[in-house]
Each structure stands twice: as structure tokens, then as C-alpha cells.
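One protein chain omitted, others in place.
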Amino acid sequence: MKAVSAEEAVAMIPNGATVMVGGFMGVGTPERLLDELVRQRKSHLSIIANDAAVPGRGLGKLFDAELVSTIMASHIGLNPKVQQQMMAKTIEVTLMPQGTLVERIRCGGCGLGGVLTPTGAGTIVEEGKQQIEIDGKHFLLETALRSQFALVHAFLADYLGNLSYALTARNFNPVMAMAADTVIVTAEHIVPVGVISPDHVVTPAPLVDYLVTNG
Amino acid sequence: MKAVSAEEAVAMIPNGATVMVGGFMGVGTPERLLDELVRQRKSHLSIIANDAAVPGRGLGKLFDAELVSTIMASHIGLNPKVQQQMMAKTIEVTLMPQGTLVERIRCGGCGLGGVLTPTGAGTIVEEGKQQIEIDGKHFLLETALRSQFALVHAFLADYLGNLSYALTARNFNPVMAMAADTVIVTAEHIVPVGVISPDHVVTPAPLVDYLVTNG
Amino acid sequence: MGEAMDPQTIIAKRVAQELRAGNLVNLGIGIPTLVANYVPPGLNVFFQSENGLIGTGPIPEQGMAHPLLTDAGGRPISALPGASTFDSAMSFALIRGGHVDVTVLGGLQVDASGHLANWMIPGKMVPGMGGAMDLASGAKRVIVAMQHAAKGKSKIVQKCGLPLTSARPVDLVVTDMAVMGFDGGKITLIETAPGVSVAEVMAVTEAELAVPDKVPEMKI
Partner (left out) sequence: MGEAMDPQTIIAKRVAQELRAGNLVNLGIGIPTLVANYVPPGLNVFFQSENGLIGTGPIPEQGMAHPLLTDAGGRPISALPGASTFDSAMSFALIRGGHVDVTVLGGLQVDASGHLANWMIPGKMVPGMGGAMDLASGAKRVIVAMQHAAKGKSKIVQKCGLPLTSARPVDLVVTDMAVMGFDGGKITLIETAPGVSVAEVMAVTEAELAVPDKVPEMKI
């Protein structure tokens, strides 16, 4: 793990990169990294995230600045800008069930090729997907998702990279922290090593590549 | 959730039941429930567990008492009694990679039909299994495992059923607590509701059916 | 009868009667959210918020909200003693694994075989399915809470024209006019709303509704 500034962290991300972004409707989102993506005008990004938040907040900032080319998400309905850009075909949107999205990311992080899920079977979600029957039950094969970068927001981080999360700000963060080539983390508080109890670490240190220093 | 004695809890388990048992080499194992299974002489059990521990300890006690008909595990090599009973064909042993075992149980608890894993591909583990190729990579389809009962040992439990675990005694317990029709829990300490921080609950209360009272 | 209840209150009060002690319950947005207001006092029910919480409590009092404790819409909520938080993988493991006893979902259409459509109107509304498909496929019991008709058109249709949320039929539909079930795979009238006749329900229901000899009125 290496401690860096937000500027240094974001400078590593090229235009056109695939980027997972933690958070759920802007809660538990690495806001400082999104602000910096906007400031450095990193464009043509391929985003994987639960949702597009709302204009001015969380991921919404990237759509305000028109930096996104594609997004895979479960819900974009509360961000009218994304709806507009989708209708205008300036962005490509792939929607999938939230449980499918998180399991696909988990597969990517856990070395699994995919999972069989009943969600979406018999709906338009099944189009183009391999269907597998087990004991008479109908499943869709949903394949693994990975990305070049994951931007993760934690509550506590220590200087080795151990992370813990608070309340509903955990959401997609720990799953994404396993599924990208490079994991960049911001945290509300950075604490000395040993302060987070081993039982309360959610993301073990070796998963984190860069920790953005505070202040 | 209902609070019961160990005697009442085990009385619910019929002979021939399929039972998942938490623990890893006897660490984090619900010893009181195993003792009670022996005392009530519940027999012909089908066990799913990581390992068979050693004679006199953890799951080893069930093999000492010859109560087991089948076991699915990743390792039995440190319990000579299991090896003997396997060679004598009085028990049926199904061995699989530890990561495959835990993912199959997770599938059972998470409503997934199975996962694609590279582990075991090209070895004797692949025999009889569906093989799926994704992007030129070879995976085995490993299907979900569930059981009638899961016997789980926690560090802290509250009177709603929320559980947290300590150190390396967590192991298979939280995964099994999701994958059985009836989940029975013992805990080192039973504490008032609200004492375990929401962020430190590993097994949420609604997953627990029976909590064995202490003392 | 006293003051007339508004349609949403009728629906929410009636759905609340379906909850049992110890149930893990997930409420969708819209009318379903109101169900929490009518849980009988003393009945211990766990509410899940799919962004990662079991033990959702009421909207916090002034000054007691925390930005890291919100519902799935990003609005502040509170957590009851005994609450637990978790990541999205766990949240949907609970939903898909059948650990959620009851989910209450809004609907655009429910059809005669119990199929629900509630997540998109092609060419018009494409917000994404969020957790709706997982809930409709994975929860032990699926209850749809919606108005019986919208803009004069029945939402209880013979066959869904909109894209389905799940191939799995729902268990119960509660509207401002009726309660309907699917025992035997056929939509059946179970109760009528206070002051609503069977004939009135039939008149605004597109689906072929099976009607037993006796249809009691909701007790709400």
C-alpha cells in the first residue's frame, strides 16, 4: 500500500478507464476522488456502480461534467441527466438487478467465472444469457465483472490499508475493493495500525493499493 | 428466534438428518450441541463441515460415537477414526476443495444455483461435473449445498439473535448460518440487545432460529 | 364508519396485517413504505433497507440524522437497538436466499397468473430495476401494494403488457378496492375494501377474477 494525494491517485487513471465506484445514492462514495476526476477532466470513463446518484452529488458529478461513456448499474432513475444522456445516446447504459450486479462483482474479486441466479429468469434480463437448469429450477449464468480501478470509501483506514465501514456507507465498497486491478481508497479517518480490531476489519490491508491521505 | 436448552435444541434433530457444523479443526465448533448429539445418540447423520477435527474434540466426538453416515468435507486427514471408518466403508466421505465447499454452502444460503470455479479443473475433482468455458477459461460448475440444520458457534449473541465471532473461530459459521432450514446457535456470551454494534454484527438476527441459553 | 380513509392508507393498513412476529420485511418505495406506520404496537418485525441495514427505525428527529445512515433513496433513517449493517452482497444474499419473509412491492400491473410488472415502461420510463427483481424472485412471500386502477385503467390485467419483474408469481395483491390471492394459480378475490362492493371491484378489474360465494370486507 502507498499513501498518495487525491491528485496523484487520480492522475493514474487514464481517459477511457473502467472504474468501479463504491456508494449507494451518494452514501459511502469517495467524493474527493470524483471531484478530482472532474478537475482533471478524465473522460470517456466506463463506470460500474450501483446507481448514478443525483446531479451534484456522488457519481452525479461525473455525469454533470459529461465524463462518462458507459455505465453498468442497477438504477439510474433518480438522475435526470443520466436519463437525458441515455436518450441522446451520448452514454451507453447497461441495467441489471442489484443482486446480480453485486454477485458479478464479487465473482470478479473472488476468482469465480460466474454464478447461477434465478433473478431475471423469464424476464427480458435473460436475453443473450446462458440458461442452466438444476433440479428442475431455471437459472441464468451471470458472469464475473472486473475493472481497472476501484474507488472505495471507508470509515476507518489504517496505514497498512485495513478498512472498516460505517452503517449504510458500506454497501458496494468492500466487494469492489476485491475486483479491480488497482484499488484506491479514501477514508473518513486514518488511524494508526492496530487501532481497528482484527475482527472489525472488513477489507484486509493487502487488498488496498493506494490510500489517499487526509488533510 | 427462540431461546432453548441444548437438550431441547438437539431433540429437534431427527436421526438421519443433514447437519452443517461450524468450526475448523475444532475451533469455533458448537461443542455443547455435539456433546448433546452424542448423549441423545442421534445417529446416521449426514454431516457437512470443513474437517473432522481429531478424536475427542469437535466433530471428532460424533465419529468416536459412530453417529455419522456421510460427511462432506475438505480434509479428514487428522482424524484416524474417520480414515478407518471410511476404509471400512461404514461412512461415506465426499472430499472437495475448501474454497469449493464454502462457496457451495454460500450458494445454498444466497439463493444461487451454483458457481463457476477454476479450482479442480483438469483434476479428478472435475469428474461428473458440468464444465463451462468463458473467454477461453475452463471452469467447473459447482452446485449449491443446503442442509436441514446448521449448528453454529458464535462469540457474542444478543437476545434477538444477532451474532458476532472472534478471531479464527469465525470460519464456516456465518456461511452455514444462512444455508440451513433450521439454525441453532451456541455463543460464548449472550448479551443484551444493543450491546453488539450494528457494524459488528456478522450474522443478523433474522437468520437465527434457536439460541441455546448459557449456564 | 368514520372519516373516509385515503386509498394509500387503506392499502398500507391492510398490508400491515400480513406481518408476523419475527418477520424480516423489505418495503419497496412508494405505498409500501407506508406499511411501517401501521405495524401493531408490540409486534416485533425486522425491516430491511437493501442498501445494508436490518432494524430500520423511524425518520430521525431534528438534529439526530447521520449522513452515513440512510434508506435506499439516500434519506436519513434511524436504526433500532439490535440493528445490523452489512454490505450489498450480504443484503442481496438475504433477499435471494429466501431469508426475507415478506416483501411489499409497488406495481404497474399484476396479471391473472400473478405476474408482476413494476420496473419499466418501454420507451418512456427506464429507471432500472434496482432490487425489485431480486425481491420478487427471492423473498419468501411477495405482496403487491398498489392502487387498483390508474387513470381509469385497471392495473389488474389479464396478461401483463409491460416487461415482467419476475417469472415467479406474487402471493397477494392489496389495492384500495380489494385483496386478491392466487391459490390454485388463478387470481381470486379475497376481500373488498370498506364500502366497496364485489360488483364495483369486478367493474374496474380487467383480469378474470374468481369470486367465492362469500367475500368479507377488510377489517382495518
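In order of appearance the chains are A, B and C, and numbering begins at 1 in each one.
Throughout what follows, contacts are C-beta pairs under 8 Å (C-beta built on N, C-alpha and C of every residue); 3 or more make two chains touch, one makes a residue touch a chain.
Being a predicted model, the structure only gives us computed values, none of them experimental.
Contacts of the undrawn chain with the visible chains, over the full complex, involve A, B. Of the candidate positions B:36, B:103, B:158 or B:209, contact with the unshown chain belongs to B:103. Interface note for the absent chain: among B:18, B:85 or B:119, the touching residue is B:119.
Where chain A meets the chain that is not shown, the touching residues are 1, 106, 109-112, 158, 160, 162, 178-179, 193-194, 198-199, 201, 204-207. Along chain B, the points of touch with the absent chain fall at residues 24-28, 50-51, 53-54, 73-78, 83, 86, 93, 95-100, 102-103, 106, 117-125, 138, 155, 165-175, 202.
Basically, only the chains that are shown with their structure count from here on.
Separating the centre of chain A from that of chain B, both taken as means of CA atoms, is a distance of 32 Å. Between chain B and chain C, the centres computed from C-alpha atoms are 35 Å apart.
In whole angstrom, the spacing between the mean C-alpha positions of chain A and chain C is 29. Shared interface positions of chain A, i.e. residues touching 2 or more other chains, are given as 103, 117-118, 165-167, 170.
Multi-chain contact residues, meaning those touching two or more other chains, occur in chain C at positions 53, 79, 85-86, 92, 95-96, 138.
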